[in-house]
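Note that one protein chain is taken out, while the other chains of the complex remain in position.
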C-alpha cells in the first residue's frame, strides 16, 4: 500500500507557529509517528506553498499511489484548478483540515477542493491525518 | 467509555432505500458490527425524525456520555436550535455524514450544526461512524 | 386504490381561523365530501404540526399507499429533511397549497419539498386536494 | 362555458422533440382528446413563440372567456409584461407547466406570471391542462 | 418639430382597466388632447405589446424624429435589447412611467431602458407624457 | 388575567449551562418569582424543544389566554410554521429573547416569528419576561 | 400658490464645480429665472448639506406649502429618515435629479426618498426643476 | 437616578401625523405622564432630526446619566456613526421603536444601532419607553 | 452544406450606427463576402428584433440546416425561451458576439442562450461569424 | 503650505474612550505635536459629528487649502453625500483611519468616501495622520 | 508570424484523462498537427500548472510575439493577477476553452482573464485553438 501525504501552504509552520495552540511538534515529527504506527505503508510526504506545485505533486502521485491525503490549506476555498486536478486523478483522495472549517470565517465553510475529494475530515487536529489513512487502508468498520 | 450514536431524519431508511447505492445492510446491522468490534465501549443508539426529539436526546446523553456521534441529516443545514444544543452540552461531539456534503447541492455544503461540533467527517460512507468512534476513543495517532 | 392525505402545521385551524376567508368548513368536513365523492378510494387522513411526525407519517404511508397528497404548510419552504423523505418514498406524491405561493412573500415562492414531489398544485383553495386526487387516480385526460 | 388555452414558446414542438420523454403525441392531438372529453366547452387554442403575441392573445380572450389556461413556457420566469397582462384581464387564469418547475434549475423555481394567475399546476405532464380545465369548470370537490 | 410617442405592453388597456384608478379616458383620448394643445407638433402614436415591434418602431422613428416619448411598460425592467436600441438611435428619448416605479415592487425600481434614455419621468400619471413633450420641445426654464 | 409562558429549545438548560453567564437560577426558579410578584395572574408555563409541540402549545393557549409570552429560541430565525401559528391565534403575543439578537451572528438579527408577534423584547436577560408580562397586563404608561 | 425648493448636499456648488459640464450658472441664478417666469408663485428656496436640516426644512414647509420640489442629492440613496419625512408631510412632493440616476453607478439607480415622493424627474438637467413646478402647478395636459 | 430620552428624526411629529394611528397625544404630552409616574427620576428629553446632533446628545448625556432611552428612528438602519457612539458611552442604553421593526420592510428588520444597545424593545407603542425606563430603573423581576 | 445565420435585435443597424467603431460596412455587405468566400455553402440570412420571431426562425432552420450561426444580441442575457429553443433543435448551433461580452457590463458576462449552444465566440468582431462557419464546416484542425 | 485636518464622528472621544487601547492622549494633544514637528505648515483642525457639517467644512477648506486630511469615521461606509463632496473639491484629499478597516466587520471593509480620496491610510494609529501630512507635503521618496 | 500557445493547469493531462471524452490524442500530438498545417508560423508551446509561471510566460512572450493563445483552465475564474497580466502585455491575446464554460457550473460561466483578452472561444474542443490561430493570423473574412 502506497500513500502520499500532500500539505499545502503554511502547513510547514506547524510546531513553529503559535505553539500554545498547535503544540511544539512539527508535522515532520508527527509524520515519523505515522510511519512508526503504519510500518506496512509506503509513505511519501510533500509540502508546498505553491498552488501549481500542489497540482504537479497530485498529478505525479495521484496516478501511482493507492491513496492521497491532502490538506490544501487556504487553497481549499479558492482553487478551481486544484479541484479540477483532484477530479482528474484516479486514486482515492481524502482531504484533511486540522481545525473545523465550519466553525471559522464563512469563506472557509465550504471547500471547493473537498467537493472533488472522496472524504473530508475537519476539526480532528493532526489526528485527522491518521483517520484519513485508516480510511484509505480500509482499517475501519464498513 | 460510553458513546451515544444519534441518527437524524430518514437515516432509519438506510438499507431499505436505494439498496444498489447504500447496500442492503440496515444501520442497525451496521451498529451490531460496531458493538462487536468495540466490546469495551458502552454504546447507546437512538434515531429520530424529529428535530425536537434530537435535541431532547442530545440534552440527555450529552451530559452523561464521553462522546456523541451525531448525523443530523437534513437538519444539519437548517437547525439553529440543534446547533445551539450541541454548543450547550459538555461532551465531545463528532458529526458524521454518509455522503460528501461538499459534493452535493449548495445548500448542503455548509453544516450549521457541524459548526458547533468538534469534528466533521463527511463522505466516508457508514465507515464515517467508526472513524468518529476511533477519534472519540483516542485510538488514533496524535 | 389507497390514498393518504397528510396536512402540515396550522392546517388543523382551517375553518376556525379567518372564516370570512377560508369559510366555516373545517378540513375534516371537506374530507367527508372527498370520501363521499370517491367511494372507491381507501382514504387515510393525518395532520401534524411537527416536522418529525410528518416525516414519520410519510415514511409509514409512502411505502404502502398508491399516492400521497401532502400540504407541508410552512415546512415547504424550510425543510430539507422532509424533502429528503419525499424523495425516499416510492409512491407518487402530490403537493398542494391552498393559496398561490407564487403570489405571497418571496420566501414562500419556492417549495423545497415540492422540488421532490411529482406534482405541485397551488392556489386552487381546498379544491386543490381534489385535483391532486384526480391526478393520482388517473381520472384525467392524458 | 368558453375556455381558451394559450401555449407559449416551444410548446409547438411537443411530440416532435424528445419523443421518448414527451411521447409522440402532439399538443394538437392532445387538444382533440380534451375537446372529445369536454363536449360542452367552447374551446379556443392558440400558440405563439412571441411574448408580445401572447399578451395580444390574453388581452383578446381574457375579456371574453370564462377561463384561460396558459403555459407561458420560458416567459414565465422573465416576463413582467405578461404578468402585468394576467393581472389586467378579468377572467380566471390557470397557469400550467408540463414539468415540475420546482425540480429544475433555480431560475425556473419561481414563476413571475404565475404570481398573477389564480392557480399554478406544475409537474402533471399534459394532464395538467385537464386539471386546470376541471378547476375552471368547477368540476371538483370544493 | 416631430415627436413620436411609443407605448409598450398593456398600455392599450388604459381607460378600460381599473377605471377607478386610471380614469375612463383611454390613451387615445388623452393623445387627442395633446394634439390639441400642441398644434405645431407633428405627432405619431404607436403602441405594441411586442418587445421586438417596439424595437422596430424605435429604429424607424428614432432616426427621423426630433424626439421620442417612450413608456416601455414591463419591458423597462427586463429588456437589454430595447435598452441597446435606445442607445443606438440619435434622437432624444424621454421615458415615462404613469406610476412611480420607485414606490412599487423592487424589481420595478430600476429601469434598464431608462438608463439609456435622456430623461425619466415617473409618477406623474398621464401628465408625465406632456412633461416629456415640453422637455423635448424646450418649453421649459433651462 | 391568564398568561402563558412558552419557552423553546434549550431554554430548559438555563441555570445549568454556563452559570457564570446565566447565573445558577433555573427558569423554573425565576418563574416562581414571577408568580410571587404577580399573584393576580393565572400563569401557565410550558417548555419544549420541538417546533411542532410549540405550535401545538400556541394553538392550545393562544385561543384561551389573554396573552402569551414566547421565547422561540433558535426557531425564531428559521420557523415559518411557528410564525404562521402566531399570526393565526387571537391573543396578544410578546416575544422575548434573553440576549440581544441584534448583537449576535447575522442569522440571529432577524426574527421570523417576531415579525408576527406584537412586541419583541431582546437583550434584557430574564427580566425581559417580566417586561413582557407588564406589557400584557397594561401596567405601563401608555 | 406656494412652492418650496429644497436642495440637498453639494448642490450649492453648481456653477462653481466643473463649469464645462454644469455651466457657469449657479442655482441661485437659475432660481431667479424661475421666479421671473412664474411671477404668480410664492417661492421659497433652501439648501443644506445636512440630512437633519433637510428634514427640519421639509417638516416646516411640507405642512404649509402647496408643493415641494426636493433634490436630496446623495441622501436619496441612503436616507430612511428623510424618506420617512416625505411620507409624513401632507403636501405634494416632486423629487428632481439633475443627472439621470439610472445611468450612473448602481447604488444611485434607486432612490429611497423618491419612493415616498409623488413624482421623480431625473436626467433633465436644471430644467427638471421647472418640469416639477409645472406639474405642481397643474400646468400640464392631464 | 438620571435618565435621558433621546428621540430621533420625525418623532417630533407624533400626535400630529396620522392621528388615527398614533393618537392625538404628542410625545411631549406622553413625557409629562412619564414624569408624573416616576417622580424620583431626573428626566431629560431631547429630540433632533440630525444624526450628528443625536451623536452630540448621546456623547453629552451618555457619560453623565444612569441610563439613556433612545429611539433613533430611521437612523437605526443606516447609521454606523451613531452605533459607534452607543458603543463608546459608558451608560446603559435601551433602544425603543414604537412599531414592530420585524414586521415592516426588510431594511427595517435589523437595527445597526440596536446591535450596540443593551436592550431593544420594539412594537409596544409609546409604552415601550416606559418598559425601557422600568428596565433601566431595575423595577422588574430579575 | 446548408448554414443559416440568424441575427438578433439591433444587428440590422451595424454599419449605420457608430461607423467609426463598427465601420461603414453593413452586415448584408459582410454577408456578401461570406458567400463569395464559401461558394459551396448554401446560406440563409435572417434578422429580427423580435424574440418570438427568432424562436420561429430557429425552429424552422434548426431542423433542416447543418448548422446555425446565431447572434441573439441583448436576448442572450435574458431569454430563457430562446435558450430552450436552441436546446430543442437538432443542428449544431454556434453563438457569436461581435464584442467581448466578458469585458462589458456584468449583466452581459453570461449568456443564457450560449449555455445551450455548442460553441460561443465572442470579441472577434464580424470575423467571429466566419470563425463560426469554419467550425461548422469542419475546416479547422481537430 | 496650508493643510486642514477634518475629523468625523466620535473622534473627539479619542483619549477619553478606552484609554488602554487608544492611550490617554487626546487628538488635540496629538495635534499639538503635529504643529510642533511641522512648523512651516499652516494647520486648521476641525471636528464634527454631523455629516452635513463635515460637508460644509470640506466645501470651505477644500477650495482654499493645499491638502485635506479627513477621517470620516463611521460615515466612510455610508455617506454618498460626503463622497460626492470629496470628488467636488479641487485639493488633494488623504483619508485616514486609525484602525485597519479591512480587519474589522465586513461593512467597514470598503470606504465609499475613500473611493473619491487620493490616498487611504488605514491601521497606522494616530501616526496615520502624520503619514498623510508627509504625503501631502511631498516629503517622501517618489 | 510568431504565436505562443500557453496552456494552464491540468491541460497536460489531455489524452490521458477520460479518453472517451477527450480522445486519446495528447495536446502535444495536436500541436504537431497545428505545426504541420501552419508551416509559416513560428510556434512556441508552453504549459504550466502554476499561476505565477503562467504570468512569467505571458510576460515573456506577450512582448515579443504577434499573438498568444491562452487556455488558463481553472485560473480563468479566479485569477485577478493573470488578468492584470493579459491587460499589461501589448500583443493580441485569444483565450480558448475546450468545453463550453457557459454550459457548466455557474462559477465557470464568467472568465476574469477572458475579460482582458481580445477574443474568447469556448466549446469548440481542441479545434478552438486553431480558430484562435486563424483569428490571430487574420485568415478569416473580416
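Just a few scattered comments:
Per-chain residue numbering starts at 1, and chain names A, B, C, D, E, F, G, H, I, J and K are given in the order in which the chains are listed.
As a working rule, a contact is a pair of C-beta atoms (placed from the backbone, for glycine too) under 8 Å apart; a residue touches a chain by one contact, two chains touch by 3 or more.
All values derive from a computational prediction rather than experimental measurement.
Within the entire complex, the positions of chain K that touch the omitted partner chain are 50-53, 55-56, 59, 78-85, 88. With the whole complex as reference, residues 30, 33-34, 37, 100, 102-103, 109-111, 114-131, 134-135, 140-142 of chain J touch the missing chain. Across the interface with the omitted chain, chain A contributes residues 8-10, 12-13, 17-18, 48-53, 73-75, 77-78, 107-108.
Rule of thumb we're sticking to: only the chains that are shown with their structure count from here on.
Least step count on the touch graph, chain I to chain J: 3. Steps from chain B to chain C, taking the shortest chain of touch contacts, total 1. Against reference pair B-C, the listed pairs H-J, E-G or F-H yield one interface repeat, H-J (criterion: more than half of contact pairs the same by residue number).
Each chain gets a centre from the mean of its Cα atoms; for chain B and chain F, those two points are 31 Å apart. Averaged C-alpha coordinates put the centre of chain C at 47 Å from the centre of chain I. One inter-chain figure worth recording: chain B and chain E are separated by 62 Å, centre to centre, where each centre is the mean of the chain's CA atoms.
Listed for chain K are no residues, as none touches two or more other chains. Taken pair by pair, the chains that touch are A-B, A-K, B-C, B-F, C-D, C-F, D-E, D-I, E-G, E-I, F-H, G-H, G-J, H-J, I-K.
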